[in-house]
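Here we show just some of the chains, and they stay where they sit in the whole.
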Amino acid sequence: TGVIRLRAMAKAGALAYPIIAINEADTKHFFDNRYGTGQSTIDGITRATNILWAGKNVVIAGYGWCGKGVAMRARGLGAKTIVTEVQPVRALEAAMDGHQVMHMDEASRIGDIFITLTGDVNVLDRRHFDVMKDGAIIANSGHFNVEINLKALETMSESKRNVRRNVDEHRLMDGRKLFLLGEGRLINLAAAEGHPASVMDMSFANQALAVHYIATRDERLPVDVYDVPREIDSEVARLKLASMGITIDELTEEQEKYLTSWEEGT
Amino acid sequence: TGVIRLRAMAKAGALAYPIIAINEADTKHFFDNRYGTGQSTIDGITRATNILWAGKNVVIAGYGWCGKGVAMRARGLGAKTIVTEVQPVRALEAAMDGHQVMHMDEASRIGDIFITLTGDVNVLDRRHFDVMKDGAIIANSGHFNVEINLKALETMSESKRNVRRNVDEHRLMDGRKLFLLGEGRLINLAAAEGHPASVMDMSFANQALAVHYIATRDERLPVDVYDVPREIDSEVARLKLASMGITIDELTEEQEKYLTSWEEGT
């Protein structure tokens, strides 16, 4: 998300040197967010709580790439998945993917585990805590530690104690207990080890190759924010496939020609 | 794919009136291609052959939205899925989604069922037919009827007979039989009923609302090819969700503000 700021700086003429926005590379955000965050979020919650996922009602707030990844993995472990969203197209996609989609107000009453991945503030707020089941588990894997309204939770809590590493039990006035994981910070970093190496390798490869690209160009790249060149993105994917022992097809001359003729609309 | 031609016409100044390219709407191609083609391709092959999908090696050529949909559904029915691709990023995505990824030359030896969805020509060619197993089933769900090299298959065949509606048995010189479905035309149209109504409804809604949009504007839209306005896309998703009895969250004022501040990079 730092890219947004950099683009603003570029617009304002405040950039000192050219930037290639690695995060926009397909081999970065497709894989990092979906497969990396997907698995490591689940992993963090498992390490923190040792809960069994099978049969649990897992509420996932946000169905961007991260939310998709987490929903996919939670289901892969036998959970019943509930997705909340504010964007209709994404909500529809979640429904078509077989997840239950509903208001957070409704989901709050059902969920055993809540995971926020929206990039926005107070996605879980006082009115949600108010109706959660005794024993509900709350975690964030989205944006800093702002997605869960921690202040509201504190205010509602009669007492709070750490019951296990990364697990804080909040005892509410009415006797219910809610379990906050990792103090609301990114749970895959707080309680697990972040993304596995075999996801980060692609991000680092993009960085290395992008720096190489800037350094070895004949002319200096004008100061601006750039997308990762498509060739670098493809090259990273190719290298990764090779490391997995996978080789893929190449277009025949005939196929290349056919495709080009179509794309040109001739 | 007609859009490509229309854009070429626009460029050449040959368009007579403004066009809104419905196919680019999220509520069209996300759903139509993935869920619609995914299910109806499987359905077409099932109706044509009455095969059991469980345990079959299903080779899917192409991992675009259509290929993804078919791979997802084939696996959902218990098949072992093999994906072939020419684009490294897509190939990697297929591998990360748990599909086997390999050369078509290799997949040809393993597959029980072959489905082409690449948008290119001769994806299944003589050298593939040469090594396929006796009894292999071949279908296309991509682009016209050019993805399978029908002429090559004819040439290789000693005899051909229709053994079931939409199933032609090609007996090769070496005694093997290959079964071509629906004469290589789109199998979901040839052997099933195309997309279900609950997918087409969104496409038609986009069309209706786009025409309405053109007709009710204050000023005439200049002659060009346009994307579907984002509001229409969202509106279609919202209507569809409502028809499914699903209501979703809305941003609170606080959340809207937070998001905007981020997006503006301030």
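Read from first to last, the chains carry the letters A and B; within each, the first residue is number 1.
Rule of thumb we're sticking to: a contact is a pair of C-beta atoms (placed from the backbone, for glycine too) under 8 Å apart; a residue touches a chain by one contact, two chains touch by 3 or more.
Owing to the predicted nature of the structure, the values given are computational and were not obtained by experimental measurement.
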Assembly copy number, counted for this structure file with 2 shown: 4
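Rule of thumb we're sticking to: only the chains that are shown with their structure count from here on.
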Angle, in degrees to the nearest 5, of the Cα rotation that carries chain A onto chain B: 180
Interfacial residue positions of chain B with respect to chain A in the complex: 1, 4-9, 26-27, 30-31, 34-35, 84-89, 91-93, 95-96, 101-104, 119-123, 146, 233-235, 237-238, 240-241, 244, 246-252, 254-255, 258-259, 262-266
